[in-house]
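Missing here: one protein chain of the complex. Every other protein chain is in place.
Letters A and B name the chains as they come in the text, with residue numbers starting at 1 for each one.
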Amino acid sequence: MSRPGRGGSTYGNTRPELAAGTMTLPARHYTDPELFRAELERIHCDMWVYAGRTEALASAGSYFVRQLANASVIVLRDEGGGLRAFHNVCRHRGTLLCKEEQGTLPSRIQCPYHGWTYGLDGRLMNAPHMEKVEGFEESDYPLGPVAVEEWDGHVFINLSARPEPLAEQLGALQQKFRPWRMQELKLAERRVYHLKANWKLIIQNYSECLHCPIVHPLLQQQSHYMSGDNEAPQPNYLGGRMELREGVETLSMDGSSKRSRLPGLGEEEARHVYYYAILPNLLLNLHPDYMLTHTIWPLAVDRSDVVCEWHFHPDEMRKPAFDPSGPVEFWDMTNRQDWELSDLAQEGISSRGYRPGPYSNREDLLHGFDRFVLDRLAARP
Amino acid sequence: MSRPGRGGSTYGNTRPELAAGTMTLPARHYTDPELFRAELERIHCDMWVYAGRTEALASAGSYFVRQLANASVIVLRDEGGGLRAFHNVCRHRGTLLCKEEQGTLPSRIQCPYHGWTYGLDGRLMNAPHMEKVEGFEESDYPLGPVAVEEWDGHVFINLSARPEPLAEQLGALQQKFRPWRMQELKLAERRVYHLKANWKLIIQNYSECLHCPIVHPLLQQQSHYMSGDNEAPQPNYLGGRMELREGVETLSMDGSSKRSRLPGLGEEEARHVYYYAILPNLLLNLHPDYMLTHTIWPLAVDRSDVVCEWHFHPDEMRKPAFDPSGPVEFWDMTNRQDWELSDLAQEGISSRGYRPGPYSNREDLLHGFDRFVLDRLAARP
Partner (left out) sequence: MSRPGRGGSTYGNTRPELAAGTMTLPARHYTDPELFRAELERIHCDMWVYAGRTEALASAGSYFVRQLANASVIVLRDEGGGLRAFHNVCRHRGTLLCKEEQGTLPSRIQCPYHGWTYGLDGRLMNAPHMEKVEGFEESDYPLGPVAVEEWDGHVFINLSARPEPLAEQLGALQQKFRPWRMQELKLAERRVYHLKANWKLIIQNYSECLHCPIVHPLLQQQSHYMSGDNEAPQPNYLGGRMELREGVETLSMDGSSKRSRLPGLGEEEARHVYYYAILPNLLLNLHPDYMLTHTIWPLAVDRSDVVCEWHFHPDEMRKPAFDPSGPVEFWDMTNRQDWELSDLAQEGISSRGYRPGPYSNREDLLHGFDRFVLDRLAARP
């Protein structure tokens, strides 16, 4: 049996004592559509949110579309090789420009309705029949810009009018995962889950492992649930690392890896799985031989989609015997176990008998997350 | 042709004259979601509501779950043989405890998420990892109690904080049906119907037989629609009895019974069918040889579920030739005829042309029911 890990200066297995009477949030945070909209405004529409991988934007014209709150956003690679993001709405009569979730644009974005045409830099290039309109200038009608930045292969967008730099939001995270060389990894599998649960329940579920021995027996076999060493909660992320038990190489159906360790990792990193909730919508899981990402898309106060993606090193993926099924099936099973509980939590919290309940000291990250939410809601807009 | 029955002191076939201008309710009582929520609070959540039969709670740990308004309630038999009801919500993080509609619990209720464990008496027995939390006492976190009582085999629950005794709500009803020995009867068939109608339309449909010759020709063949003798409307129930025509033994597809009369019944009772709306959600139909119950579950201002159950004497059910299909098919057909009209009433009342209309004197119970609803809404909370 694996012993709980011993934290260095960053990680600690002994949790701080929460103040007496530290409780879960009131029900309205999980049931009130108005409060949900306020959260989207103050959190998702005012922060950098994870949108996808640069791998999907390989060459000029490659794009994907993301829906966040009521925004539809095109993220693309422009002709200078830069990343761009725009509101997916024609400036003429408001038609949605790209209806596919991803694809490749020619060097222009043309509206399917009346043919208004934009460059990949968003500038309006052609607006048929507008030339006779008094005072009309094409330069007045570019696509609505959305901020976009990259971090180690991850693409983030920001809907706010005056976004801070992504680096400020990420803080110490930006350097922490350099050894994994995340930007080199490639997508092998993608699964989408539809939850009947508020987005916060997914992050809360992710941020503690007290439920693991009950809900995830296979995970518990491969990593002891008390081995999780958390960092103290950070302003914009919450996370830590858990220790693989002796003989376990990675989290997979049988605990074996069949792949080389990611090239930049040392012994210490290879004995742990790192779990970070990068607020508000990316759950990043770093294993010795693969990276798992969950992207959380809030749809309604009681409905969320989660996109789960498995990324491996391209050297491994090129091997004829490459087989991601061990990690894929392990996490697909674990995901389904977690989502069922998240749905049950939504149902219970929505019901008349719910009262806020007490957190244990090992739910420190959840309390940190609740404070993050409350602080954001309380901040002046 | 059967003549209208002649009432004794309790029952009367001659209806009182309603006051001039006695009209149906305004449309908003059938269309306004806010008024619907107010009704649920002032009526369903402040009264005893029928939940099921003790038969389903035979031994320690037997339970069923009911959803009423936004409450999910576990009703169970405890280890001392008593009935208990609790909010189906864990006191830790609000997870729904029982997700099946019925079943048998071991001697504990364990939350599927983090394993908080409660006794069948609702006391918190085990809360993992909480022992280090300052000021935490298990005794502070029992399951939320819900009042529960039994009447002749019928289980009622009450969500209000200070419920009056069930006997007070039932009033004279409590003794009226002793001869039927309802607690001895057993369930033979259960059918669930999904209506696009407000819950009140179902009770109103049930409370008059003027529609019977038009809508229910088979019922009309077996009991004349003018034979219904009503009691004067009572505070919490509305009902009466109708006479079986000569040669008709019970209400069934062919009017025959093939079963012994229920053992406690006399001649008078065996010639009638008793119909009582036990407010707010139980429709009780007593036949010479079986008991029919409809339970009405309001889901939205324009949507309700009705659970229809057929109960027979166990002596009859033990016979190899026992066949409930005559009553089952008779009432399934009659139910469908009624629900179609209830749905049409909902559609018409929701439409722009609706104006309250006049009741006839034979719709006295409906007017009594409308007053019950208005009085409840007007009462101080």
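We adopt the following convention: a contact is a pair of C-beta atoms (placed from the backbone, for glycine too) under 8 Å apart; a residue touches a chain by one contact, two chains touch by 3 or more.
These numbers come from a predicted model, not from an experiment.
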Option from B:Ile203, B:Leu262, B:Leu292 or B:Ile349 whose C-beta touches the chain left out: B:Ile349
Touching the absent chain when the full complex is considered, from A:Ala69, A:Leu170 or A:Leu341: A:Ala69
Residue among B:Ala232, B:Leu299, B:Met317 or B:Leu341 touching the omitted chain: B:Leu341
Hidden partner interface residues of subunit B, rising order: 17-21, 24, 27, 204, 210-211, 214-215, 341, 344-345, 347-355, 357-362
Absent-chain interface as seen on subunit A, which is shown: 45, 69-73, 86-97, 99, 112-115, 128-130, 132-136, 141, 143-144, 159
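Throughout what follows, only the chains that are shown with their structure count from here on.
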Whole-Å gap between the CA centroids of subunit A and subunit B: 48
